[in-house]
Structure formats: C-alpha cells, structure tokens
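Our next item is chain A:
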Amino acid sequence: MMLETVIPIAFTLVSLAFLLSFWRLLKGPDAPDRILALDTLYVNTIALLVLLGIHLGSAIYFEAALLIAMMGFVGTVALCKYLLRGDIIE
Partner candidate 1 sequence: MNWLDHLPILPVVLPLLAGVALLVLRNRSLAVQRGVSLVAALALIPLAIALVQTAAEGTQLVYALGNWVAPYGIVLVVDRLAAWMLLTTSLLAVFALLYAIRGSDTQGRHFHVLFQLQLFGLNGAFLTGDLFNLFVFFEILLLASYGLLLHGGGRLRVKAGLHFVVINLVGSTLFLFAVGTLYGVAGTLNMADLAVKLAATPPDNLALVQSAGLLLFAVFALKAALLPLYLWLPAAYAHTSAPVAALFAIMTKVGAYSILRVYSLMFGDAAGPVANLLDPWLAPLALATLTLGMLGAVASTTLRQQAAYLVVASIGSLLLAFGLGSRDAIAAGLYYLPHSVFAAAALFLLADSIGRARGDFADRFESGPAMPGARVLGGLFFVVAVAIAGLPPLSGFLGKFMLLKAALDSPLLPWVWSIVLVTGLLSMIALARSGSLLFYRTHSPHDAASLTPPTTAALAPVGGLLLLVAGLVIWAGPLSDYAHATATQLLQPQQYIEAVLGTAPRPPEGRAPARGTPVGSPLLGSDPSAASGGMPLLAGTVP
Partner candidate 2 sequence: MTLFFAVLTPFIGAALVALASRLGRSHSAWAAGAVTLAAIAWLVPSLHLPFEGTTLIQQHDWMPALGLNLAFRLDGLALLFAALILGIGLLIVLYARYYLSERDSMGRFYSYLMLFMGSMLGIVLSENLIQLLIFWELTSLSSFLLISYWQHREEGRQGARMALAVTGAGGFALLGGFLLLGHIVGSYELSVVLASGDLIREHPLYVPTLTLILLGVFTKSAQFPFHFWLPHAMAAPTPVSAYLHSATMVKAGVFLLARLFPALSGTPEWFWLVSGAGLATLLLGAYVALFKHDLKGLLAYSTISHLGLITLLFGLSTPLAAVAGVFHIINHATFKASLFMAAGIIDHEAGTRDMRRLNGLWRFMPYTATLAMVAAAAMAGVPLLNGFLSKEMFFAETMEISAGHAGGWLLPALVTLAGALGVAYSLRFIHDVFFNGRPVDLPRTPHEPPRWMKVPVEILVVLCLVVGIAPTLTVAPLLAVAAADTLQAPLPDYHLALWHGVNPALVMSLIALGGGALIYLMRRPLFAWHERSLGRLDARVVFNALQNGLFALARSITRLIDTGSLQRQVFFLLAAALVLGVAPWLAGGTPLAGNREGLPLDAVSLIAASALIIATLATVWLHRQRFVALVTIGVVGLVVSLAFVKFSAPDLALTQLSVEIVTIVLLLLALYFLPQHAAPEHEPARLWRDGMIALLAGGGTAALAWAVLTRPYDTIAGYFLANSVPGGGGSNVVNVILVDFRGYDTLGEITVLALAGLGIVAMLQGLQLAAPSRDDAGRSWDADAYPAIMATLTRILLPLALLVAVFILLRGHNQPGGGFIAGLITSVALIVQYLANGAVWTHQRMASDSHPLVAWGLAIAAFTGLASWLFGYPFLTSTFSHLNWPVVGEFELASAMAFDLGVFLVVVGATLMILVNLGGLHRAPPKKGSVH
C-alpha cells in the first residue's frame, strides 16, 4: 500500500518541522519569537497526532487534536497579553 511508504515520510517531515520550531523557541531572540515557536509546536503536534491516528487506524486521538488547537490558542493569547499588558486578567 502506498500509505505505508507515505506515512513514514510524513512523520519525518513533521518531526523535522517540530525540531525546527523548537530550535526557534530556544533561539528566540525575542519573546514573540518564542511564543510563535510554541504556537507552531502546538500545531506541529496536531499534525503528529493526525498522522498517528491514520497510522494506527484509530480515531481516538481526535479529541486530543481538537484540544491542542484550543489550548494552544489560549496559551498564545495569554502569553501575548502578558507581553502587551503584564496583567492578563485585568
């Protein structure tokens, strides 16, 4: 089956993406860079989960993906708000 060759390639690409985002997170240099990198890491993780779901033939990882999408957004909003205002719940 074609998928059997495609999925490892996809895993590799997404893993590399994960590493690149992580590298940016470590490197910075500025706080927005790191937040952006963290946000991207969240999205990369969604990609990994979707691939895993296809790979294992299990739909059970869907909610995790959904939640990552939600929580990643909230995290980014909170971190940005902190940079802008300091006080995030004012």
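How were these picked? Simply put, all candidates are chains of the complex that A comes from, given by their letters.
Definition applied: contacts are C-beta pairs under 8 Å (C-beta built on N, C-alpha and C of every residue); 3 or more make two chains touch, one makes a residue touch a chain; residues count from 1.
Since we're looking at a predicted model, the values are computed, not measured.
**Q** Any idea which of 1 or 2 touches chain A in this complex?
**A** Only one candidate touches chain A in this complex, namely 2.
**Q** Can you check the complex and tell me which residues of chain A touch candidate 2?
**A** Listed in rising order, the residues are 11-12, 15, 18-19, 22, 25-26, 28, 31, 34-35, 37-38, 41-42, 45, 48-49, 52, 60-61, 63-64, 66-68, 70-71, 74-75, 77-79, 81-90.
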